[in-house]
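Every protein chain but one is kept in place in this view of the complex.
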Amino acid sequence: MKKFMNDPKNFVDEMLEGIYLANKEVTYVADDKRCYVKAEPVKGKVGIATGGGSGHLPLFLGYVGKGMLDGAAVGGVFQSPSAEQMLEVTKHIDQGAGVLYIYGNYTGDIINFDMATELADLEDIKVMSVVGNDDVASSVVGEEHKRRGVAGIFFLYKAAGAAAQEGMSLEEVVRVAEKAKDRTRTIGVALSSCIIPEVGKPSFEIGDDEMEIGMGIHGENGITRKKLTAADPLVDEMMAKIFAEQDYKKGDDVAILVNGLGATPLEELYIMFRRVSQLMSERDINVKHVWVGEFATSMEMAGASVSVLHLDEELDRLMAAKADTPFFKHFAQ
Amino acid sequence: MKKFMNDPKNFVDEMLEGIYLANKEVTYVADDKRCYVKAEPVKGKVGIATGGGSGHLPLFLGYVGKGMLDGAAVGGVFQSPSAEQMLEVTKHIDQGAGVLYIYGNYTGDIINFDMATELADLEDIKVMSVVGNDDVASSVVGEEHKRRGVAGIFFLYKAAGAAAQEGMSLEEVVRVAEKAKDRTRTIGVALSSCIIPEVGKPSFEIGDDEMEIGMGIHGENGITRKKLTAADPLVDEMMAKIFAEQDYKKGDDVAILVNGLGATPLEELYIMFRRVSQLMSERDINVKHVWVGEFATSMEMAGASVSVLHLDEELDRLMAAKADTPFFKHFAQ
Amino acid sequence: MDTINTGNIAALFEAFHTTFRDKRDELIALDAKVGDSDLGITMNSAFEAASKTVSDMDGEPLGKQFKMAGAAMAKAAPSTMGTLTATGFMRGGKAVDDADAIGTKEMMAFWRAYADGIAERGKAKLGDKTVLDVLEPIAQSLEQSADQHAPLVDAVADAARAGQAALVATKDMVAQHGKAAAFADKSKGLQDAGGTVAFLLIETLARFVKG
Partner (left out) sequence: MDTINTGNIAALFEAFHTTFRDKRDELIALDAKVGDSDLGITMNSAFEAASKTVSDMDGEPLGKQFKMAGAAMAKAAPSTMGTLTATGFMRGGKAVDDADAIGTKEMMAFWRAYADGIAERGKAKLGDKTVLDVLEPIAQSLEQSADQHAPLVDAVADAARAGQAALVATKDMVAQHGKAAAFADKSKGLQDAGGTVAFLLIETLARFVKG
């Protein structure tokens, strides 16, 4: 295992120390570094919190900042934060307009966010939740509630964050987040494993010439494992899964996120985006927003995912809005 | 070799197609995709061009955009673009105030940029050059002109780009770039090799538990190869080389760039930054600007570098200025 | 013992912690097959924290001690089973809030609330191959014992037997939840890891009551 780290036990907390030292716009509450919040809350705005395991930077905490989220509870590597940590974040970011939790569809996270919701209720804070489940590879149509949440959660953050920034009420922000969730689909492909610092060896084995389409960001089983093909046919195969799901009509607008899982060069992500763009053109679908880079990683995993958000006018406007976090910067369009 | 690509021969051009499809702010001239320029030139502004081999995204072309550079000549993977391509970029970005070339200290690039300068002279375009040579590992003090240019060139781009944006003359922009160059130092460490697409196998071998301090971004020999240590002592050893070079006094200001070489997780870069920050505090040096992420990579190489810019008031102001390129966004501070 | 009293809780949680310290590697191995190998670690941390919390709560009401133990677990081990177990102890504690001692009736109330709390929190159905498939038989066995006014020592011994049989029965189920669901087919033939935790709890309790 080759990692720049000290004692693996301190991996998450030293990472957080580095982040706080680098960025004064964020800080922590309850004397717990893992209760990560925006330094300057906005009075009267709906608060948005997220949370989940570490090892996915810039997910999750990276989207805390202006125009996006207000706080994040930070767990150990691939482990849920505690309900208490979520509650502390919730108490801090509630500015009188209630709090929305947006997080990924993993049992540990669900159970803890549900518990945090009950605890917040005792403190008279109104909390609602939207759970990202964009990974088309992780369950069939009709069983969407079983799907894992992966990189597409970025679109939920962006939409809800911009909506809250516009001054929408909690119910409205939830409506927007739900809409973004219903219209987001992701498909991934992995080429190599990541290594959990405290474990010290690869989480799974994969052949020197193999890829696994649909693998989860913790190494969960995908759809097929086979020989790595050229980029164009691979993207064709991945995108077929997405096109099969939503009724994209000629002239429709979409936003695209091509996400690297950690070790894949940016050059290759653009080669993939090129093909995605061609497929969209063939179908007369307009690509109105594009993000290419690392948005949800698995530490040193090689691989990529493509997420598509089927836009409407409102989502288009929210995607275009300004966002400014330590990890994600977007000038208003 | 596991790469998302089609025919390796098309690696660079398909990557460029993806980039142009994703970003309307940039385009190409002379009917050659490798002559990359900002879509909307600014009349009367000093033009700044860069160039170099591909495989280092976001370097080089990634810094073309508002408040930074105006054009980039794009070479094959790890190969210089041609003088003619540089000339085409130069002709396009000259807006009557002359053109500055900022590029890294590599023979192939120097020879071609020198030739391009002569060709531009024939076209009555005034061109000056500043050559980045920030890598302290690649030659001793007193022989700085032999040093390679690595991630620290980012500071030259940022300073010169902001200076040109302020409306400074060519001579003034050159002065600023030279100053940034004289005050920038970088030290890197590599953990694994990259793979050139057309070659298809690792450029060099390195043991499972080894690191090489000072290795170049094309795999050039470094200073020492040894067992990977914990992050803190490693950063201490790296930073000692930088502290030995410049006369940092108590109360001085610096900008820090912690750069990933391609496959190293962002988590680990923050663990490294944490230690850099501690070392600066111990010396009463103020870290006024921080960038942590991937700024100059070697495709899938695992490793990192730390660059330090010794600020003065002018450089501080130029670092704080707004920049907006497809690959680098910075809100004015 | 006939009933568990406020002064016994510290010792009870010490017994729980001993069990999970001893079974740490076994649970790691079990979770490794279709999960992420953390169960032994999280359960040990959970009961270490719980045991520490109740160690100096001697005079406090029974229900409060269980609830505080649960809260300590939630904080120390926010994994699926950590949080579910924490929920179980908090709900169980709430169910015996007014009791001064735990006899068969209170024990029944505790485990019914424990099972229901986890069912509500985890949203699993019976047969989904989760801890619930062991908890529900335990609660039902205690309900029967309470109906029959059985002494506590017999009631918990019966419940432990019911739990053991239920745990064996999880082998034939296919996992629908959590990390194991991704390995649904592979999970067949293996006993559920979370169910094992439930069984270890009731077994330790039976031993504790027997003295």
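Labels A, B and C are assigned to the chains in the order they are written; within every chain, residues are numbered from 1.
Here is the rule we use: contacts are C-beta pairs under 8 Å (C-beta built on N, C-alpha and C of every residue); 3 or more make two chains touch, one makes a residue touch a chain.
Everything numeric here is computed off the predicted structure, so don't read it as measured data.
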item: Omitted chain's touching partners, listed by label; value: B
item: Candidate in contact with the missing chain, chosen from B:G75, B:G132, B:G188 or B:G303; value: B:G75
item: Residue ranges of subunit B at the interface with the undisplayed chain; value: 75, 78-85, 107-108, 111-112, 114-115, 138, 146, 199, 216, 218, 220-221
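The rule is simple: only the chains that are shown with their structure count from here on.
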item: Subunit A and subunit C, separation of their C-alpha mean positions in angstrom; value: 34
item: Chain centre separation (subunit B, subunit C; CA means) in Å; value: 58
item: Overlap residues in subunit B, where contacts from two or more other chains coincide; value: none
